[in-house]
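For this view, one protein chain was removed and the others were kept in their places.
The chains carry the letters A, B and C, assigned in the order they are written, with residues numbered from 1 in each.
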Amino acid sequence: MAVLTDFKGEKPTWCPGCGDYGVLNALQRTAVDLGLDPEDMVVVSGIGCSGKLSAYFGSYGLHTIHGRTLPTAQGVKLANRDLTVLAAGGDGDGFGIGMGHFIHAMRRNVDITYLVMDNHIYGLTTGQTSPTSDPGFVTKTAPKGAVEFPVHPLSLALSAGCGFVAQGFSGDIPQLSAILKRAIQHKGFSFVNIFSPCVTFNKQNTYEFYKSNVVKVDDDPEYDSANLGLAMAKIEQTQSIVTGVLYEHNRPTYEDSVPNYSKTGLATAQHVLTEADFERLLTQFQ
Amino acid sequence: MAVLTDFKGEKPTWCPGCGDYGVLNALQRTAVDLGLDPEDMVVVSGIGCSGKLSAYFGSYGLHTIHGRTLPTAQGVKLANRDLTVLAAGGDGDGFGIGMGHFIHAMRRNVDITYLVMDNHIYGLTTGQTSPTSDPGFVTKTAPKGAVEFPVHPLSLALSAGCGFVAQGFSGDIPQLSAILKRAIQHKGFSFVNIFSPCVTFNKQNTYEFYKSNVVKVDDDPEYDSANLGLAMAKIEQTQSIVTGVLYEHNRPTYEDSVPNYSKTGLATAQHVLTEADFERLLTQFQ
Amino acid sequence: MNGELGWKVGGEQGEGIDSTGEIFAWTLHRLGYYAFAYRHFMSRVKGGHTNYKIRVTDRAVGHHGDDLHILVAFDQETVNVNWDEMVDGGIVIADVASGDVQHPETGNVHFCSIPLTGLAKESGSAIMKNMVAVGVTAAIVGLTPEDFLSVIEDRFKKKGQAVVDSNLSAVRIGYDYYNQHFSHHLQLPLRPVAIAPRHLYISGNEATALGALAAGCRVLAAYPITPATEIMYWLVKYLPEYGGVVVQAEDEISAVNMALGANYAGARAMTSTSGPGFSLMMETLGLAGISETPLVIVDVQRGGPSTGLPTKTEQSDLYEALYGSHGESPRIVLTPTTIEECFRFAVEAFNLAETYQCPVILASDLYMGMSKGSIDSLDTSSVQIRRGKLVTQSELEGVSRGEFKRYQVSEDGISPRAIPGQKGGRFIALGNEHDEFGSEMEDQSMRVLQMDKRARKLQSFHELSGASVSGPKDAQITLVGFGSTRGVIDEARTALMQQGLIVAHVQVSVVAPFPADLIRPYIAGAGTVLAVEVNSRGQLADQLRLQLGYHEKIQSCLKYDGDPMLVKDIVKRAKEVIAVGSVN
Partner (left out) sequence: MNGELGWKVGGEQGEGIDSTGEIFAWTLHRLGYYAFAYRHFMSRVKGGHTNYKIRVTDRAVGHHGDDLHILVAFDQETVNVNWDEMVDGGIVIADVASGDVQHPETGNVHFCSIPLTGLAKESGSAIMKNMVAVGVTAAIVGLTPEDFLSVIEDRFKKKGQAVVDSNLSAVRIGYDYYNQHFSHHLQLPLRPVAIAPRHLYISGNEATALGALAAGCRVLAAYPITPATEIMYWLVKYLPEYGGVVVQAEDEISAVNMALGANYAGARAMTSTSGPGFSLMMETLGLAGISETPLVIVDVQRGGPSTGLPTKTEQSDLYEALYGSHGESPRIVLTPTTIEECFRFAVEAFNLAETYQCPVILASDLYMGMSKGSIDSLDTSSVQIRRGKLVTQSELEGVSRGEFKRYQVSEDGISPRAIPGQKGGRFIALGNEHDEFGSEMEDQSMRVLQMDKRARKLQSFHELSGASVSGPKDAQITLVGFGSTRGVIDEARTALMQQGLIVAHVQVSVVAPFPADLIRPYIAGAGTVLAVEVNSRGQLADQLRLQLGYHEKIQSCLKYDGDPMLVKDIVKRAKEVIAVGSVN
């Protein structure tokens, strides 16, 4: 069984105090708790501070280009459904340039888990407005404050038919790790948005802010994550400043829906056609 | 004042009976009713059967590349806010390849109107699955039926903060034209999804189907398009087979929100810097 | 008749023109002839002129032919558009349903007005006019209605015997009508005596798709686009039979990255597209290059730029295939020159992608992809799967954690590759510059080592010769083409040789790495070099100049009006350049 050090890759170079440490930490714990093997896992990450997660986590990794984690991760999973596949990136990566893929990946429902380290800012490029930046938030590209209606990832996910929608906070590792556990176990596409403060460029969406404002669905005994209406209402009520698993619903995965798709990893099989195969295939041209 | 023939461009080459004729027709009527001048209008269209709208409507037009109507149309409007700018395309164009732009355009709220001629199929490329294809719908690329959760354009629009969300049916031109009128008059981004049957490749989402199943919000005296909750409930109840203006809410347009943006069309102004301007601008480098 | 017959049916899109052509072509193919079919169609779903040209020969050819012997015209436009192609003594069948069809007074052509639609109506339904036309044709060329039975049965039997019967009877009606009213006849080529056991009628796209399946490709991620979509269609039918999957992606960026992800994870995966989609894949080309992930992209080229002429053929994406994407990374560009090569190169594309761990672009075009031709075989027995430096689990045995050098600076530029799931092979594939272990870094000397390593890998490329050459090295004129023009250039060469010229032919099938050594002697020795290309800028000619020099003797024969290259286009241009050359 793999232990914590097995899930340690390169030494992180995030700024001291960066929320992404918490995400890494929670993910490492989760992997150990779930008894996963780092060599049967792939983390596909985007470009951004968040995108460095694949290098710091000790599994196989694919540090792809900006905004394309989800197509790539789906490709990985389709090649080998025996792997545990995670996609991870930032709010710019996922909800800016990657928005189209985000919606479509949820519709398609390939069995992967998507973590967004949402710091409401472009970190690696040193502080521009992100799609989740609060209205009025001042950045280098919006010196008078952001004017766009921010992306609401959770609502979009629900509208797009995502079967697992959760939100965590990198300041609450036990909860985050519990969420990640369920997300990875969920059959189908699971989406976990994570408040992961950028201590360097975002002095507004801080640890303190979340600590004092976040509502946990776990604290609400009435809450039922199987109920879509409740999920929508909760998000509305809390203006999305809510953590926990908001919605979980099983529908068949893409892998199980497409006709005749291999029950085991394609990557590990032999795919040689016999002359009989060719004969059969060629009759149509005769 | 412009008359109907002023809004007739090239002779349409759509298949006889195509729903897109109804859209063109309704738009022409609307333009006349609103007293618009075809030379102060721009239709930016995508690639698809639907994308030919710009050529058939008698205004200025920009028949852009697949999926990019919205960025292009926003650019047109930002260059000249005195123009009436429409973007038009298909469900593949807008909700497939164009999905990211769709969500972001709604957030940004530039004052344009977006028509999607939603036939639940890729028409021009002769019949592949589209993002709005019904589950199980058989096409050339899904011979055993579509397996993805379909895009729900109206719900996504509401989640993305769109201030005007409507749905029409090209089999009901008076209603469609009433909707288009309000959409064009709406200050800010307005979205009109239009059931526009493809008589050649879609034998499922037909005129007959819509005629017998569509619910009109106009028929519900209780309905209040200012109420977001009602809109969401209505969409849910009708499984989106609903027409009318579902939601309208005014928030400041992008043009009115960005600091100091010109009150009149940039395109028509002179933009020469004086030596005094240069002196002032250059002091920062001294 | 010179061993061939050119036949064409034309009319409005949506009228069943294609299926008329298909039935005719299939019948001739099954009779042992060689059919080559080129479809002319427009970017709209109904209406607009379309036609289906079939060239019937007694040997395999790679071209639909310049000449037309029989034209079946369902409307006036078909006559207008195609008249000039008619040979002397040719026959035009015009449907009188489209009114009083006019025709030019040029040429010595038999013009036969026949009430095709009327006869069809009599036989039950107007849509049967196509079958009536088939019958008329049968009468002209001396086939019998029964010759069409097997094809008609295959097409219609699932609709019931009655449908089969009524189609066949429509053929008979046309056949009888012609025989009663007209007496011009044209001869088919001599019927081949023996039919090759694998006499196949297949398109470049089908051959490509089959090649991918044979190569072990089990994931196709793609977005619909003419003229590449048929690859999706074929694979969506057959991949599931082998446990694979076709993913219709939301766009081409998604498609190519899915393919990359699947390759990274050890499957064989590809994407297929045409120009506009290919342009969207440029960023990912670079990612595949630097992360050394195998990737196969099929680009079935069409008329550009932009949306351009989406239903017309062109060879104008070569520049982008060679030079698209920012920065510098190795790639392989294959341009199959025959339908057989579409199959063989599709297999090879996957082998090369894994051997060299880089993107492979398989660039065909609409003409190659959508035209169907009779061929004698596909060499399925030589299909091999070579996975390159994929490490085995046992090779990883000794390697301790963090010691696997995925990006080892090896002599041949190729490094060992592990795939997820293998124990001891963990690494990060990445788009950033990195060290031998796959850690992002900015060290100058390692950067140079990695860049040089990647550049080095294609130096050992040897799997494909890269060009086929015929004729002497010191020809008066050497015709050089790439991709789909092989057949037409070959025929042009014959025609020029018949006129007493000494002509050589170089057909490039691998543009990168460029087969300079193989080609050089033919350029160096030639009097004049004529680069024949279906584009406007001479993209191949540029490669010749760049790679070999000889600027002064390289001339271009270009076509970019949407139509495929014809034999006469080349012959005319060749004579022009030779005439000018001889003045010097």
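Here is the rule we use: a residue touches a chain if its C-beta (ideal position, glycine included) is under 8 Å from a C-beta of that chain, and two chains touch if they have at least 3 such contacts.
It should be emphasised that the depicted structure is a prediction, and the values quoted were computed from it without experimental measurement.
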Contact partners of the omitted chain among those displayed are A, B, C
If the hidden chain were put back, which of B:L62, B:V138, B:V199 or B:L228 would touch it?
B:L62
May I ask which residue of C:L186, C:V383, C:L430 or C:I477 touches the chain that does not appear here?
C:L430
So which of C:I195, C:M451, C:I502 or C:A524 would be touching the chain we can't see?
C:M451
Where chain A meets the left-out chain, the residues are 13-16, 47, 49, 63, 65-67, 96-97, 99, 122-126, 128-129, 131, 140-143, 200
Please give every residue of chain C in contact with the chain that is not shown.
42-43, 253, 274-276, 278-280, 282-283, 285-287, 289-291, 299, 301, 303-312, 314, 316-317, 319-320, 322-329, 430-433, 440, 442, 444-445, 447-448, 451-452, 455, 535-537, 542, 545-546, 549, 551, 560-563
In chain B, positions touching the absent partner:
9-10, 38-42, 44, 47, 52, 54-55, 58-65, 68, 70-80, 82-83, 100-101, 104, 108, 258-262, 265-273, 275, 278, 281-282, 285-286
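One rule holds in what follows: only the chains that are shown with their structure count from here on.
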Centre distance in Å when chain B and chain C are each reduced to the mean of their C-alpha atoms:
38
Per-residue overlap in chain B, given as positions that touch at least 2 other chains:
96-97, 99, 131
Residue ranges of chain C touching at least 2 other chains are 250-251
